[in-house]
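First the structure, in the form of structure tokens, and then the observations on it.
Every protein chain but one is kept in place in this view of the complex.
Chain lettering (A, B and C) follows the sequence in which the chains are written, and residue indices restart at 1 in each chain.
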Amino acid sequence: MTTPKKIETYAVNTWCPGCGNFSILTSIRKVLANLSNEGFDLHRVAMVSGIGCHAKIVDYVDVNTFYSIHGRVPPAMTGIKLANPDLTVIGHSGDGDAYGEGVEHLIFSAKRNIDLTYIIHNNRVYGLTTGQFTPTSPTGFKGRSTPMGSPEEPLNPIELMIASGATFVARGFSGKIKQLQDLIRAAIDHKGFSFIDVLQPCYTFYDTYNFYRERVYEFTGQEHDASDRTAALAKAGEWAYREGERIPIGIFYQVERATYEETLLRGRIPVKLSPKDIRPVLEKHI
Amino acid sequence: MTTPKKIETYAVNTWCPGCGNFSILTSIRKVLANLSNEGFDLHRVAMVSGIGCHAKIVDYVDVNTFYSIHGRVPPAMTGIKLANPDLTVIGHSGDGDAYGEGVEHLIFSAKRNIDLTYIIHNNRVYGLTTGQFTPTSPTGFKGRSTPMGSPEEPLNPIELMIASGATFVARGFSGKIKQLQDLIRAAIDHKGFSFIDVLQPCYTFYDTYNFYRERVYEFTGQEHDASDRTAALAKAGEWAYREGERIPIGIFYQVERATYEETLLRGRIPVKLSPKDIRPVLEKHI
Amino acid sequence: MKEISILIGGKAGDGIRQAGQTVSTLLNRIGYRIFFYDDYPSLIRGGHNFSIIRASEKRIIAHKDSVDIIVALNKDTAEKHKSRLNAEGMILYDSKAVDTEGVGIDFMQIVKQLDGLPIMRNTAAIGALAKVLGIEWPVVERVMKDTIEKQVALNLNIAQLAYEKVGTSRFVIEKLDQKSLPLVSGNEAIALGAVRAGLNMYIAYPMTPASAILHYLAAHEDDLGVVTVHPESEIAVALMALGAAYAGARSMVGTSGGGFALMTEALSLAGQGEFPVVFIECQRPGPSTGVPTYTMQGDLSFVVHAGHGEFLKVVLAPGDAEEAFYLTGLAMNLAWKFHIPTFVLSDKHLSESIFSFAADPDKIKPEPPLIWDGQGKYKRYLDTQDGISPLAFPGDPAATVKVTSYEHDEYGITTEDPDQIARMQEKRLRKKEGLIDELAKNEQVKIYGNRESKTVLLCWGSTKGACIEVAEQLGLKVVQPLVLKPLPIDPLRQALSDADMIIGIEVNATGQLAKLLSGHGFGIDHMILRYDARPFTVDGLLDKVKEVIS
Partner (left out) sequence: MKEISILIGGKAGDGIRQAGQTVSTLLNRIGYRIFFYDDYPSLIRGGHNFSIIRASEKRIIAHKDSVDIIVALNKDTAEKHKSRLNAEGMILYDSKAVDTEGVGIDFMQIVKQLDGLPIMRNTAAIGALAKVLGIEWPVVERVMKDTIEKQVALNLNIAQLAYEKVGTSRFVIEKLDQKSLPLVSGNEAIALGAVRAGLNMYIAYPMTPASAILHYLAAHEDDLGVVTVHPESEIAVALMALGAAYAGARSMVGTSGGGFALMTEALSLAGQGEFPVVFIECQRPGPSTGVPTYTMQGDLSFVVHAGHGEFLKVVLAPGDAEEAFYLTGLAMNLAWKFHIPTFVLSDKHLSESIFSFAADPDKIKPEPPLIWDGQGKYKRYLDTQDGISPLAFPGDPAATVKVTSYEHDEYGITTEDPDQIARMQEKRLRKKEGLIDELAKNEQVKIYGNRESKTVLLCWGSTKGACIEVAEQLGLKVVQPLVLKPLPIDPLRQALSDADMIIGIEVNATGQLAKLLSGHGFGIDHMILRYDARPFTVDGLLDKVKEVIS
């Protein structure tokens, strides 16, 4: 049996005590262990991360990983998936990574509906660079680049993802680890672009743990029809990453449509292609 | 009196006969001429463009212009506006420019609500590079990079902009020049980020003129409450840049909120700032 | 007459490039070797386009300013280019549009008479030209049928009517007893070279003058067994290519200077993470947007030094279609042998000109990289003697493959330990020795012209064509390095050691190859630089070289 423990590496964990990233790590290890125990070969998993505290997760999980660069997780994942669509590709990004530096790639992944799972460790702060505001920090957030307070309103990534065409859009909370595991599993099982915004308190620079604990509520498919786009947008609007009393966590939106790799590859698997003779093509040039 | 003619340069126009860009040029010249006749000094206008057929517009309008690079119109505009908020800054981009290469900047401009007017010449094709699909091309579009048809679904920029926080979101059609002028004028008058997606047939690579002519309908504030976000999103959903029978053109969404430059600059005007003595600050270092 | 140069000019949208290509095919079919140059501004309709087709019995890879025939579809063409005509030269013109001397035919009238489309004026021009050249009608008919996609019969009729309107042939181009060769552009040769070396995925964002690689591969995906991807930006392109390489696919990207600038962050990642990726950089005149549809050799220094930090890289600079083919194949194989980013540096003049292509497809084979033997625990960055760590790919049921942008240990886990850092940096840089040996197995420096001459024309890339002919005429020697990083010092020294005068010839304003070489003690005596966004022509360069050596 694969235990989550078996998917550990020897790397020393350097997250701050109390960091929300630990729960995400626990969850992903657990989901992978379950997959393995169900007979899925974990060698078919490829994990990609950006740069930031979140990104260290790839050093702590003993599967194939690509520790990439800040903001570029989606195209790295896309390259892997297109080259070998047999792989299950899972990405981890920070909010700075995914919603700031590289938000264009996020939008295009959603638009294309490429079959990837993308987990955002959204602590609403740049952790590793010691506490600047990010695209989801609330207005007025006092970070090291904005000592007078952030002059911007936060993005609502849930809404943005639905508007961009993602087919699986969820929000989790690192403090609700059981649900988080279910969300990650559902995201992996979903065929198409699966997006999970995980509310992840940064103990050191933006400790939102109590804020969330008091406000989050889980919802399920029974209370919310995730296939209804209008309902999904409405639910996404319940909390806009500002103040607010109730923060829904669960699957906002889930539908099926053709994936990018299906349409683009037409059954071809690039890593298995061999070059053809060029002579017939050259003939046409005469 | 300033006539649109007076705002011409000596540059030879090199758009294809029949190109939708001509109407946009006529419209902007007309709006500027009107502004001038109302006493506004056109030297306070700064126009920015990207790269593409659309971008040539800056060579044809005799005001201050910054012919920038592909995809980067919003940050160039932002730099100008922040440096001198007394300027009226107007941007022109192509759909490749604004929704592809540089879509991250579009989203951040909306999020920040910086007071700019941004006009997208959306011909749903890369014109200047001779006809590849763009983020708003319909699925299956056969361009030079996708001879088998585009494998992606189009973005809906109207929805994306509302989701990102823009406070003025409109769609025009180069074939409805009177309304287009009104939209541009309203966008300039609006305090905050004003976005107009202009449906612009590319006569050479994607001639959508008849398609639009048969489908567009103008709507006004009387039929649609542009201050209602839910209504705006619903209206944006009426046509998703695919097939469809009716294409609404008009102002989808318009609300007021604090602008980026107000919040960030706190009344300061960078071009008028002078450096302060650093000695008092140095004292604190002892 | 065994050589002829023809200029065809008109407005963008008149189908000038296509007409020129058809004329090239005509001459190709009767045994000539072709060089085809295309000159067009950055616009879609209007403006002034022209092509020069030079055909010769012998292999040629350059054009001349002077021409024998001008085919003028508009007034501009006649006026702008009249001065190029050789003494015996003539203008074939559209008599409705142009008023000049020569052979005037009302092309539009012919088109109208047969209910053709305005664009078919160029078909008429081709028909008339064929007759002027004395090419037999059946040849014309065959070429038309092979090259025209729509309304073949109508086009044939138009061509034939125009053919007949020309009374007598002015230049009788004799049929040669040579096998026709494929006509291939630099970009096509790059695409084909990559395919031969095992290309699986070509990923690119359109940018002149690299776009045609994407278009060509996209159009031939199934013929060639390649997947093409057009993503949202060059940044996405580069990261996708790295992702694909990590997964085991041979990937290549192509762009021009501005797009490449956006890839430099990923390039450095390829250096740290040891990703095999091929970059095609097709230069155009900068800085910035510059003059996008013209040519310049202006990005050499940038490409050679691009990327933060220190890592290995190969830069190859082909000068004609065959070199483009072979060197792209080499770039792919080197990338996979050494797990490094490799470059093919082209420019508009090479990428978009068309050549008679005599390369041997079998000379390029995908060389298998060193694959992990499955023993023990897999370590992606195993510290080996030659620095090359065996490869495994995600999906391998025995390996866990960890790649990273951070400095790392052998397994791929982040490290900040000073010894580990120094050791890994050494491991990566150590590959240079093997790389240099491997490169030495290939021709790295080419020599043309009079090998005994003590006057050397030193050039690189697309400038070679003009240099070779000038050298042949003046009895000089040409030295052309194919490898620009790492510089092939010994072969260069050999090639240049007995020179009395080295003349550096480059299409840029600062002499970038000369600068590169100066770091290795090679002194250049004279520079002939052209930086008006046009390539050197044989006759243009001839004058300049004469000035220098006289």
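The rule is short, and it goes like this: a contact is a pair of C-beta atoms (placed from the backbone, for glycine too) under 8 Å apart; a residue touches a chain by one contact, two chains touch by 3 or more.
The shown structure was predicted, so the numbers you read here are calculated from the model rather than taken from an experiment.
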Task: Partner chains on view for the chain not depicted - done: A, B, C
Open item on the list: Can you say which of C:E310, C:E433, C:D490 or C:D543 touches the chain missing from this structure?
Closed with: C:E310
Task: From C:A249, C:M296 or C:A392, residue that would touch the chain that is not displayed - done: C:M296
Open item on the list: For a quick check of understanding: of C:G116, C:G273, C:P394 or C:G412, which residue touches the chain that isn't displayed?
Closed with: C:G273
TODO: Using the touch definition up top, pick the residue from B:K56, B:H121, B:R171 or B:K235 that touches the left-out chain.
DONE: B:K56
TODO: Touching the absent chain in the whole complex: find that residue among B:I69, B:A187 or B:V216.
DONE: B:I69
Task: Residue numbers in subunit A that touch the chain omitted from display - done: 14-17, 51, 53, 67, 69-71, 100-103, 126-130, 132-133, 135, 144-148, 204-205
Task: Touch residues of subunit C, complete complex, unshown partner - done: 41-42, 235, 256-258, 260-262, 264-265, 267-269, 271-273, 283, 285-294, 296, 298-299, 301-302, 304-311, 404-407, 415-416, 418-419, 421-422, 425-426, 429, 508-510, 512, 515, 518-520, 531-534
Task: Absent chain, residues of subunit B that touch it - done: 9-11, 41, 43-46, 48, 51, 56, 58-59, 62-69, 72, 74-84, 86-87, 104-105, 108, 264-265, 268, 270-271, 273-283, 285-286
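Keep this in mind: only the chains that are shown with their structure count from here on.
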Open item on the list: When I count C-beta pairs in contact, which pair ends up with more: A-C or B-C?
Closed with: A-C
Open item on the list: Please tell me the distance, in whole Å, between the geometric centres of subunit A and subunit C computed from their C-alpha atoms.
Closed with: 41
Open item on the list: Can you list every residue of subunit C that touches 2 or more other chains, as numbers and ranges?
Closed with: 232-233
Open item on the list: Two-or-more-chain contact residues of subunit A, please, as numbers and ranges.
Closed with: 104, 108, 264
